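The other protein chains are all here in position, but one chain of the complex has been omitted.
Coming up: chain A.
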Amino acid sequence: MRTLLEVSGVSVSFDGFKAINNLSFQIAEGELRAVIGPNGAGKTTFMDIVTGKTRPDEGYVIWGERSVNLLKMSEAQIAQAGIGRKFQRPTVFEDQSVFDNLIMSLKNDRGPLGVLLYRRSARDNERVQELAEEIGLTDHLHRKAGELSHGQKQWLEIGMLLAQEPRLLLVDEPAAGMTLAEREHTTNLLKQAAKTRAVVVVEHDMEFVRRLDCKVTVLHEGSVLAEGSLDHVTQNQDVIDVYLGR
C-alpha cells in the first residue's frame, strides 16, 4: 500500500522540554493504527503537528501522492487537504442543531462567498441522513448538540469528521468516559471508517486497542519505542519497562 502520511525526523520542544524527539512515523492509505504511550509521551503533540496547530523545530511532514509539505500549510488548508481530527473532549457546536453541525462539516466549498450563497442540495440532505444513521443520531437531528449525552457528542463529532470525507482521520482518546456499550459502538464506527480511509487512534485504554485489532505504535518521550501487533509490542521488554510494567 502507498504511504499516505510520512512524518520524518520531527522534533519540537516547549520551553526546553522536548515533547517530540526525532519522531518518524508512516501510515499507509486505508490503514487503521493505534498509537499508545504513557502520559507525556507526545501523542497529542504529534497530532498537533500533523494538523498544523504546532510548528516543529525540525523535520518534515509529507502528505499524499503529490508529496505536499504540510508544514507550510495552515490548519484550514490541512483540513481541506483531507486530514480530519477528533479532539479528546468532544467538541461539537453545542449552540447549534445536530443537523447544522453535520451540514457545516460536509465536504463542500469552504470559502466565505460559497458558504454565504450555499443552498442545500438533495444529495447533501441524503448524506446527512446517512451519517446520522451511521452514528445513531437520526432521531436527534433537530436537537441542539449541547443537549446530547457525552457519548452522543463523541459520535456526532465522529460523524462530523466522516462528513468531511478525510483521507486520514486522527482520533484522540475516543473511548474516554464512555460506557461499555458506547465503546463497542465507537469501535465499530472507527473500524467502519477505516475501510475507506486511514485512521490513527490515540488511546490509553488497552482493552479498547485490543478490540480495534490493528497495528500499534508505542510512543515514549517523544519518539517511537516499538511498532507492531499489540501482542508483539506488549512482549517488547522496553515497552514493559516504561509503560506496562509500571
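Definition applied: contacts are C-beta pairs under 8 Å (C-beta built on N, C-alpha and C of every residue); 3 or more make two chains touch, one makes a residue touch a chain; residues count from 1.
Just so we're on the same page, contacts and distances are computed from a predicted model.
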Choosing from "Urea ABC transporter permease subunit UrtC", "Serine/threonine-protein phosphatase", "NADH-quinone oxidoreductase subunit K" or "Alpha-ketoacid dehydrogenase subunit beta", the absent chain's UniProt record names it "Urea ABC transporter permease subunit UrtC"
Candidate in contact with the missing chain, chosen from A:29, A:100 or A:205:
A:100
Contacting the left-out chain: of A:3, A:22, A:54 or A:80, that is A:80
For chain A, which residues touch the unseen chain?
51, 53, 74-77, 79-80, 84-85, 87, 91, 93-96, 100, 103-105, 110-112, 115-116, 118-120, 125, 160, 164
